[in-house]
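The complex appears here minus one protein chain, its other protein chains still in place.
So, chain A:
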Amino acid sequence: MTDPERYQDPLTIQRVLHATKTIAIVGLSNNELRASYFVGYYLKRHGYRVIPVNPREKEILGETSYPSLLDVPVPVDLVNVFRAPDALPAIAREAVEIKAGALWCQFGVINEEGARIAETGGVTVIMDRCLKIEHARYVGRMHWLGFNTRRITSVRAGLQ
């Protein structure tokens, strides 16, 4: 049984968001109406270095696209996955091999074996969560559109 809630701890999510500078997006689409493109565009706008991993494309969002994580020539802080759940174990092995800091699986990308491989290899796992939404919840402006961020705090926010 997969229990995604194990991989949705708010403190871990906030730590990953703040510790990350470079994000490899596995399965990033070059179609600007697809969810992965929305996420990649958003993350780039917010100052992250976005590296597409998609063997079918040469360039996405103005960045070189690599066939696999193993081909990415720079250190990767976070691997963000937009693939079918059964592709996750192989992606997790590669994430361990390149010493990524964290593995972030989007909504529906739930695979216990993949999560275990990553955890055992020292990679933090977030699962069944959207990277854009969580960034917008804790750092961005999700509350500007009436969404329930579930945040309760009287700490004065920084400038947005």
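By definition in this document, a residue touches a chain if its C-beta (ideal position, glycine included) is under 8 Å from a C-beta of that chain, and two chains touch if they have at least 3 such contacts; residues count from 1.
What we mean here is this: contacts and distances are computed from a predicted model.
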By UniProt, of "Carbon-monoxide dehydrogenase medium subunit", "Membrane protein", "Protein-methionine-sulfoxide reductase catalytic subunit MsrP" or "O-acetylhomoserine aminocarboxypropyltransferase", the chain left out is "O-acetylhomoserine aminocarboxypropyltransferase"
Note that chain A touches the absent chain at residues 9-11, 14-15, 18-19, 33-35, 38, 41-42, 45, 107, 130, 133, 136, 138, 140-160
